[in-house]
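Of the protein chains in this complex, all but one are displayed in their positions.
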Amino acid sequence: MPKKMHITLTVNGKEEEFLAEPRELLIYTLRERLNITGPHIGCETSHCGACTVTIGGKSVKSCTMFVAQADGADITTIEGIGGPDNLHPLQEAFKEHHGLQCGYCTPGMITRATKLLEEIPNPTEEEIRFGMAGNLCRCTGYQNIVKSIQAAAAEMSAAKEAAE
Amino acid sequence: MIPAAFEYYRPKDMEGVLSLLAEHGDEARVMAGGHSLIPMMKLRMADVPHLIDLQDVGGLSDIEVGTDSIRIGAMVTQSDIITHEGLATAAPILREAALQIADPQVRYMGTVGGNVANGDPGNDMPGLMQCLDATFHLIGADGTRDVPARDFYEAAYMTAREDEEVLTAVTIPLLKGGHAYEKQKRKIGDYATAAAAVQIVNEGGTCAAASIAMTNLSDTPIYSQAACDALVGTSVDDSAIKAAMAAMLGDIDPSEDNRGPVAFKKHVAGIILRRAIERAWSRA
Partner (left out) sequence: MKDEITRDERVDNLKGMGCSRKRVEDARFTQGKGNYVDDIKLDGMLFGDFVRSPYAHARITSINTEEALKVPGVLAVLTAADLEPLGLHWMPTLAGDKQMVLADGKVLFQGQEVAFVVAEDRYAAADGIELVEVEYEELPVIVDPFEALQSDVVLREDLVAEDGSVPDGAHGARKHPNHIFTWEAGDKDPTDQVIAEADVVATESMYYHRTHPCPLETCGCVASMDKVNGKLTLWGTFQAPHAIRTVVSLISGIEEHNIRVISPDIGGGFGNKVGAYPGYVCSVVASIVTGKPVKWIEDRMDNLMTTAFARDYHMTGKIAATKEGKITGLHCQVVADHGGFDACADPTKFPAGFMNICTGSYDIPTAYLEVDGVYTNKAPGGVSYRCSFRVTEAVYFIERMIEVLAIELNMDAAELRRMNFIKKEQFPYKAALGWEYDSGDYHTAWDKALETVDYAGLRAEQAQRVEDFKAGKTRSLMGIGLSFFTEIVGAGPVKNCDILGLGMFDSCEIRIHPTGSAIARLGTISQGQGHATTFAQILATEIGLPADSITIEEGDTDTAPYGLGTYGSRSTPVAGAATAMAGRKIRAKAQMIAAYLLEVHDNDVEFDVDRFVVKGAPERFKTMKEVAFAAYNQAIPGLEPGLEAVSYYDPPNMTYPFGAYVCVMDIDVDTGVPDIRRFYALDDCGTRINPMIIEGQVHGGLTEALAVSLGQEIAYDDMGNVKTGTLMDFFLPTAWEVPNYETDHTVTPSPHHPIGAKGVGESPHVGGVPCFSNAVQDAFRPFGNRHTNMPHDHWRIWKTANELGLHE
């Protein structure tokens, strides 16, 4: 049996160290080892995006990454994006515009959207639909997800302007 | 979906990679982004006792736009290609194609090297590289060697690369003329039903050079010299395009799958090629 590896990760600003089999999938590391259960498992073949996290500035499907690959990585999950006292504008906007129903895709969806808005702060509807196409939702038909992201983008731009 | 156990290695340099390959032979596989390999391992359709992760190997992630060629390291991602400013002007077809691969998350991880070296007929980069007459650089125990993309693919998942070799970079000669990458797929994230890469040179209304390759229409990408020949010297009018389509159809050999039966794929291949030629010509 292959030996376990010593792994170090930074997850949501917190350093984590543990021994793990290299084949452990990052999604299970997060969910089962670190009890970070926001990212979910939907398809396991990198199609649905429910497991999306941010690693080193990239949106990554954590079901398709071994923990061994992630050794040394800086990871942000939905839990690191905003909490009860500091909700992210995207979290506010999804609530305000009914951008979710069962909630299962939502953590991955919002996590991906944070990255999209970093890259394109004021996206068109087409850019949102294209930029979110790695995240499947079975409930909303996407219309209100698009609306939520547009609203968050407007909110974030306004806040940025006000700050400048 | 849980893969079988494996030993994991993350060597710091190519020497380390090669010595692991020498040691473990066909029990070892190198991995770049892993987005082709990992799903196969999870489905237990690929058995990889020794997995060599290339992420720490230096010098594989550069894009160099030179005066007569472009060199792209094997670990350059689709996302790197899309955002690289020099490439956008030097080889816009790369960006156009990369944007049609998979989805945003996968494009952050998926690499040029993985896409071309894997030998998956569904991948887009192999056909594109054949169209662009790229050269693949391989390194092995006996040193380096170059293989033209047009000679690289033998069958599905079978390529000219030996098990103990690593693909380190691709070089593309400087591109001339207009381009198009046209792809029909069922949805974002799907492989092509049919895709065509076309690069075409217009000299005073006459086609001076053309390059055409097709994706997912055989068990390898198909560079169609006959289709190119049908265009060169013409004004790329309707009859020339029809001739190119007919010539291309003689070269492909699609098989039936969930995307449709052979007759449909052949028909769509022709249509997609026509659109690619027309778009490339309009830009030439």
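Observations
For clarity, chains are labelled A and B in written order, and residue numbers in each chain start from 1.
Note that a contact is a pair of C-beta atoms (placed from the backbone, for glycine too) under 8 Å apart; a residue touches a chain by one contact, two chains touch by 3 or more.
Keep in mind it's a predicted model, so treat the numbers as computed, not measured.
Within the full complex, the residue among B:145, B:176 or B:267 touching the omitted chain is B:267.
Considering the full assembly, A:78 is the residue among A:11, A:55, A:78 or A:153 that touches the omitted chain. Set against the missing chain, the residues A:26, A:55 or A:128 yield one that touches it, A:128.
Screening A:10, A:37 or A:124 for touch with the missing chain picks out A:37.
On the side of chain B, the interface with the absent chain consists of residues 1-2, 4-5, 43-44, 103, 184, 186-191, 193, 258-261, 263-264, 267-268, 271-272, using the contact rule stated above.
Although one chain is hidden here, its contacts on chain A can still be listed: residues 1, 21, 23-24, 28, 31-32, 35-45, 47-48, 50, 77-79, 82-84, 87, 91, 94-96, 98, 100-107, 110, 128-130, 132-146.
Simple rule for what comes next: only the chains that are shown with their structure count from here on.
A separation of 29 Å divides the Cα centre of chain A from that of chain B.
The residues of chain B lying in touch with chain A in their complex are 1-8, 10, 34-35, 38-39, 42-43, 51, 53, 55, 79, 102-106, 108-109, 188-189. Contact residues of chain A toward chain B in the complex are 1-2, 5, 21-23, 25, 44-47, 49, 52, 58-61, 64-66, 68-69, 71, 112, 116, 130-134.
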